[in-house]
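In this view, the complex is presented without one of its protein chains, the others remaining in place.
On to chain A.
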Amino acid sequence: MKLNKRSVAHYALSNSPADQTGFLRTWGGPGTPPTPSGTGRRCWFVLKGNLLFSFESRESQAPLSLVVLEGCTVELAEAPVPEEFAFAIRFDAPGVRPHLLAADGQAAQEAWVKALSRASFGYMRLVVRELESQLQDARQSLALHRCASQKASASCRKPQAPDCWTPGSENGHLFPRDCSPISSVEERVSRPTGRDLVEFQGPASLLLNRGQSPVSPETSCFSTLHDWYGQEISELKRRWQQRAGESQSGFKQQDRP
């Protein structure tokens, strides 16, 4: 079976963040015969995401081996020789032997077992989904709270945002095609939408503090954000025109700046 080894090896050696590194002794893993004395072979291990690489030494220019950490469990183990601080990566697959590893001390053993058991893409995805729904809940309850507290105010304008929160194409899509990663999203949120907007006494004025977006809709979807701010601007335009004494009959509510 083919694998893009060159790209993977490049990733292993790149400056991408390593989640765990350290020396471990290894036995009986594929291609790693136990040494005669049974103490295992000492290698430098690097965990990046769900990929566990081993190297001959810290300075090696090529990984010795790779274990893809999906569909496996990690547990404390008894080494072939009475060996302390050993643990095993076990795959639920026929004919696949567990990878036996041993750390130099208890702290390292615990750290590795923890890191490896949470290394899978599947685990990350579970956590991300959970956080996604927590964020939605937090936004909705905050928006409802604000709405309730401002119902008495004459200038109250219920944000249209909740309509944009219903599960749709944005769910699960953190960065839609026309959006850039985190730093740019935050830039967009904090960009001032106009000096004059501070005179508007609605919920939007609270959002114009730089870098804060407590009640805006999904900041991950720029078009939603744009529409939402656009409504406030439309309202302002309307008021300015009213003050100027112009007739409102021809004014289109759909206008966007």
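Following the convention adopted for this analysis, a residue touches a chain if its C-beta (ideal position, glycine included) is under 8 Å from a C-beta of that chain, and two chains touch if they have at least 3 such contacts; residues count from 1.
Definition applied: contacts and distances are computed from a predicted model.
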Among "PHP domain-like protein", "Lipoyl amidotransferase LIPT1, mitochondrial", "Pleckstrin homology domain-containing family J member 1" or "Cysteine desulfurase", UniProt-listed name of the chain not shown: "Pleckstrin homology domain-containing family J member 1"
Touching the absent chain when the full complex is considered, from A:Ser57, A:Gln106 or A:Gln134: A:Gln134
Absent-chain interface as seen on chain A, which is shown: 1-11, 14-17, 19, 29-31, 48-51, 62-68, 70-72, 91-96, 115, 118, 121, 124-125, 127-128, 130-132, 134-135, 138-139, 142, 172-175, 177-178, 180-182, 185, 212, 214, 219-220
